[in-house]
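Pasting in a structure now, in structure tokens, and then I'll have a few things to ask.
Yeah, one chain of the complex is gone here, protein chain that is, but the others are all in their spots.
And now, chain A:
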Amino acid sequence: MAQPFLKKDDDRDDEAEYSPFLGIEKGAVLQDARVFNDPQLDARRCSQVITKLLYLLNQGETFTKIEATEVFFSVTKLFQSKDIGLRRMVYLMIKELSPCADEVIIVTSSLMKDMNSRTDMYRANAIRVLCRITDGTLLTQIERYLKQAIVDKNPVVASAALVSGIHLLQTNPEIVKRWSNEVQEAVQSRAALVQFHALALLHQIRQNDRLAVSKLVTSLTKGTVRSPLAQCLLIRYTSQVIRESGVNTQSGDRPFYDYLEGCLRHKAEMVIFEAARAITELSGVTTRELTPAITVLQLFLSSSKPVLRFAAVRTLNKVAMSHPMAVTNCNIDMESLISDQNRSIATLAITTLLKTGNESSVDRLMKQITNFMSDIADEFKIVVVEAIRSLCLKFPLKYRSLMNFLSNILREEGGFEYKKAIVDSIVILIRDIPDAKESGLLHLCEFIEDCEFTYLSTQILHFLGNEGPKTSDPSKYIRYIYNRVILENATVRASAVSTLAKFGAMIDSLKPRIFILLRRCLFDNDDEVRDRATLYLNTLGGDGSVVETDKDVKEFLFGSLDIPLTNMETSLKNYIQNPSEEPFEINSVPREVKSQPLAEKKAPGKKPTGLGTPLTGPTPVGDTYERLLSSIPEFASFGKLFKSSGPVELTEAETEYAVNVIKHIFDRHVVFQYNCSNTIPEQLLENVFVIVDASEAEEFSEVGSKPLKTLPYDTPGQTFVAFEKPEGFPSVGKFSNVLRFAVKEVDPSTGEAEDDGVEDEYQLEDFEVVAADYMVKVGVSNFRNAWESMGPDFERIDEYGLGPRESLAESVNAVISLLGMQPCEGTEVVPSNSRSHSCLLSGVYIGNVKVLVRLSFGIDASKEVAMKLAVRSEDENVSDAIHVIVAGG
């Protein structure tokens, strides 16, 4: 047992040595617990022992199962004592021990007796203990008493029963729901806290019934709610009702807004704040609605209580993200908070100011922040750095002072996360503000001269290699880079070598000098560094001749790896497992991003059909399909498989025959693979094929098919149909299908089929080949880089009105699936409540054309969604095609 009482204060040394628990030991206390079994109970002593036991538990000591059971049984003996204080300790002890079901039975009768005692304190506490340890069966026995307790005259008893009800609702909802009449009565209680607890329970009982909740809110907002806590609760429920009912579009009035506004004049601060916060969080809140809430929050800003200032500034900070103008009125109060003793408040004030500030106030603000930065913790500094980054992007003209600020704090002490935030910010500013590039790069160069974080050094070197050669005087960076080769660890040295090579590749005049430096690296004691130096010397022609670097080399040096790393890993593992003479071919690595497990779970209601094997087992990935198709002679000449779609179900679940189709796209062909399975044990299907009607797909003409010879019960098989289409063109169309086959009866006992078959057919559902089928999901690791390097030559921008939609997230997902592209950098996730969203997509279109898409969405109060779509690709026709897809969808 640790002794937490070693005080160092001299003046109270002798006193501090003493503690009632000094030298306490579990074994000894458990021995002491034997007094519980004495025939003549000493209540005072027993209380002391229980306190000691609770102390041990509180300090993190654990009792073994046997110890706990022993203590529990001896504690139950203490119910014999009439001492009130001891009884309370017994209750506490039982709750802490959380006995198991067969132990609970021992105390049930004692507790039930207490529940009906005349002492209020016994009743209240016995209810709480019993409900804490009880299970469903016991609950039905005590239900009657609990219902009585809910309407008990004593508020403590009623609250105890109601709070226990809230807990029990999680485990035994059907029982608690039967109490709603009593709970309803308790809501009208005159005791403040009973009303609060009753309201909480009543709402939880009815939470899935929107109408009932709405009625509850309507009646209570008109009536009197006594306790501030209950009032806060009602405000929460009211905002829920508001959220679900939406704005009255005719009058523009929001139901219950008046109630919320009225709460801003309540006498309890917690209610005022709850209401103000609820108003700021209303979806699509207008400036007129916001104003009164902002006004009370502004008053809180100058309160003497830190909690009020914090609550207000935190809420205003959130408001500033969506409605910066509404918060500007508070700027003067905010500025005085920068010097607040409480650093959390100061940080929130600064970041709010950074969001609401205008161009002219930037310099003054930066001055104030500089003083402030030295005495806050890293976590606050990161918040400030991020706020400054967005401010700089907002006011690019102010980059000089903001960049200076960043470089100053970069030089100061700080942990990795903090430094990374600064470096990231500088990198983003360099990319977005061309004027800031040169000074920013120099700041980074200075930073890596004395940087203890390998990760940051390598990141900066990589970035320097890409951006440095494009500056007016690239040679000045060489010194910083080569210093790394001399001074740093192997990882950083290797990166520096790559960076040097990039300078050499881009700037012919620097080549001879770069070669000299690279040759020196050939003597490095690390393999990777030497290998890189050798590689670059050879690719750049370092044998002495200074030649123009050709395009392939540049592509090699600067191009990003557009292959998903997981696919690369799998392919390499396969290559190692099957030794071969041939060199590894990087083009053989599939580029399709494997669908996330999340996406696979999407298909609901797809139960295994009868006893049969589920049709959709683990979906084979692209290269398995390619192997399968190229093994079929009819399709072998189609060339390289471009894309295979996911399976599209053509039958309802639980039908006799289950069929789905996979669309394989080739450059000039499309192959439909029908996966069929027969779920009737008494049947054998033979000569199975699909008749496809392509009359609604004019550009497609059937060129071949491969029927399935037999389809026995429970063994899936495939039949194929191939179509020709214009080369490299994203033809679309609708196909209707009929499954044709010969049925033979099978004797289930012997498994033998009859000789004669009957021709039959089975109608399948239609499916379409859509534009998204011609798009392969290929992610890019850095979208902004890819976007910049693609250039604006074939950029096409247009705006679309998507009409009223369910939500922003729903619209974003609809457009993503329409285009069939890979969302990048997690931009497919739409934060809830946001009014606008940007989404980045990348993919490869048929004909191996890289496509990048930037989507900007906005939603207004009436859920009308507008979208701006910017496409960049390597081919203007493809850029146009993307717009055609969206316009057509």
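The definition used in the following text is that contacts are C-beta pairs under 8 Å (C-beta built on N, C-alpha and C of every residue); 3 or more make two chains touch, one makes a residue touch a chain; residues count from 1.
The working rule: contacts and distances are computed from a predicted model.
The subunit not displayed here is recorded in UniProt as "Coatomer subunit zeta", chosen from "Coatomer subunit zeta", "Dolichyl-phosphate-mannose--protein mannosyltransferase", "NUBP iron-sulfur cluster assembly factor 2, cytosolic" or "WD repeat-containing protein WRAP73 isoform X5". Note that of A:Val35, A:Met112, A:Ile166 or A:Leu442, the residue touching the chain absent from this view is A:Ile166. Interface note for the absent chain: among A:Arg178, A:Lys305 or A:Arg479, the touching residue is A:Lys305. Among A:Ser239, A:Thr280 or A:Asn737, the one in contact with the hidden chain is A:Ser239.
The chain not shown here is touched by just one of A:Asp32, A:Glu143, A:Glu269 or A:Asp875, and that residue is A:Glu269. When the omitted chain is restored, the residue from A:Val35, A:Leu92, A:Leu393 or A:Ala653 that touches it is A:Leu92. Touching the omitted chain from chain A are residues 4, 15-16, 18-21, 47, 50-51, 54-55, 58-60, 62, 84-85, 87-89, 92, 95, 121, 128, 132, 156, 159-160, 163-164, 166-167, 193, 196-197, 200, 203-204, 207, 229, 232-233, 236-237, 239-240, 269-270, 273-274, 277, 281, 304-308, 310-311, 314, 341-344, 377.
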